[in-house]
Every structure is written in structure tokens, then in C-alpha cells.
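Okay, so here's the structure we're looking at.
Note that one protein chain of the assembly has been removed; the remaining protein chains are unaltered in position.
So, subunit A:
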Amino acid sequence: MINAVLVFNNNGQPRLTKFYSQLDTATQQSLLSQIFTLVSARPASACNFLPLPPLLAPAASSASPDAPTQITYRHYATLYFILISTSTESPLALLDFIQVFVEALDRLFENVCELDLIFGFETLHAVLSEMVVGGVVVETSLEKIVDGVKTSEGTKVKRRAVNSRDSGSSIGRGTGFAGLGWATGTGSSWR
């Protein structure tokens, strides 16, 4: 299962923290900073799997499959998306999961950027809760996720995405997801 979903920017400022087990705030923060230290030291060419931070280092006694052992991340522009999961999740599928997450956000906020996520704080949570419930993935279909969020937000939200005003610019809708495309083709392949 997925144990936590974290989003933070290049400076380590959190944009989303979701823990699927109850954890006190101080521990959450130290975990966040440990992961940030690890992830920010990695060059872009490195693979998307992190070694475990000290806080999650396996206890020698228990090799329980419940323990979180995988940290998968992807870096988009200014943001890091982190998934902490048990070994029962497939590493490549998790990468695709992040991709879907970001694409869903991109649909909801046109040309999503970090500012959208800051101001669209609730929507960010809503998207995630459409995809993961209690650490188990419930939906991976982009359309259903977007529909789900739209239903839950109702008609109330009239969002003005930061980039939508200049949608005619160089990275407008015309290019579609070209920029988001998953270089190896693993992302687009299983949907």
C-alpha cells in the first residue's frame, strides 16, 4: 500500500502532505526534511527511486512487508512528488501513478504550476482522495478522477488557474501533454 504522498518544491516547502497512518506533526516534518535532503541531492538523470531516509531505516528485527520500503519520486519543474510505499507496490506503476496525478491536476488547473497547487490546496487534496483511499489506489483513469473531483467540488469553484490567462503562450494547450510525456513510454502504456 501507499504509506504517504508528499509534494514539496525545490526549496523543501511542503505543498501537500498526506499520511495514510496517523503520525504526529513533528515526525511528519522531520521525515519531510529527510526526504528532501535525499531527493534534492539527486541529479535529474538519476533514477526515480530513493534510498530510505534514517527515519524509515528498517528495524533489524522486523522484515515485515507492512513496512514502507520504497520511495518513488518524480520531479516536475519546481515540484517534487514523493510516494512512500511498501514493497507490495510495483515501482514502475507508482511512477505512472504520479504521472496520472499530475496529469489530472493539469486537467483541472489548465497548465498546472506550483502556484495553482498552493491556491488550489483543497482541490489538490480532492484529486488525491479520488485516486487513493486509505493508502490503496482506487482509481487510475484520468477521466474518472477529473469527473470525481468535479462532482465533489460542485459548481461552486470557479477557479482561475494561474497559467490559463496566457494559454496561448508557448506551452499552451496546443501542445497537449507533450511536455508531460513520460520519456520512456511507461506512463502512457497502461491506461
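By our rule, a contact is a pair of C-beta atoms (placed from the backbone, for glycine too) under 8 Å apart; a residue touches a chain by one contact, two chains touch by 3 or more; residues count from 1.
One rule holds for everything that comes next: contacts and distances are computed from a predicted model.
Hidden chain, UniProt protein name from the list "Large ribosomal subunit protein bL17m", "Ubiquitin carboxyl-terminal hydrolase", "AP-3 complex subunit delta" or "M-phase phosphoprotein 6": "AP-3 complex subunit delta".
Residue positions on subunit A in contact with the hidden chain: 1, 3-4, 9-11, 13-29, 31, 40-52, 55-56, 58-59, 61-69, 74-79, 84, 87-88, 90-93, 95-96, 102, 105-106, 111-115, 118-119, 121-122, 125-126, 129, 133-141, 144, 148, 151-152, 154, 156, 162-163, 171, 179-186, 189-191, in rising order.
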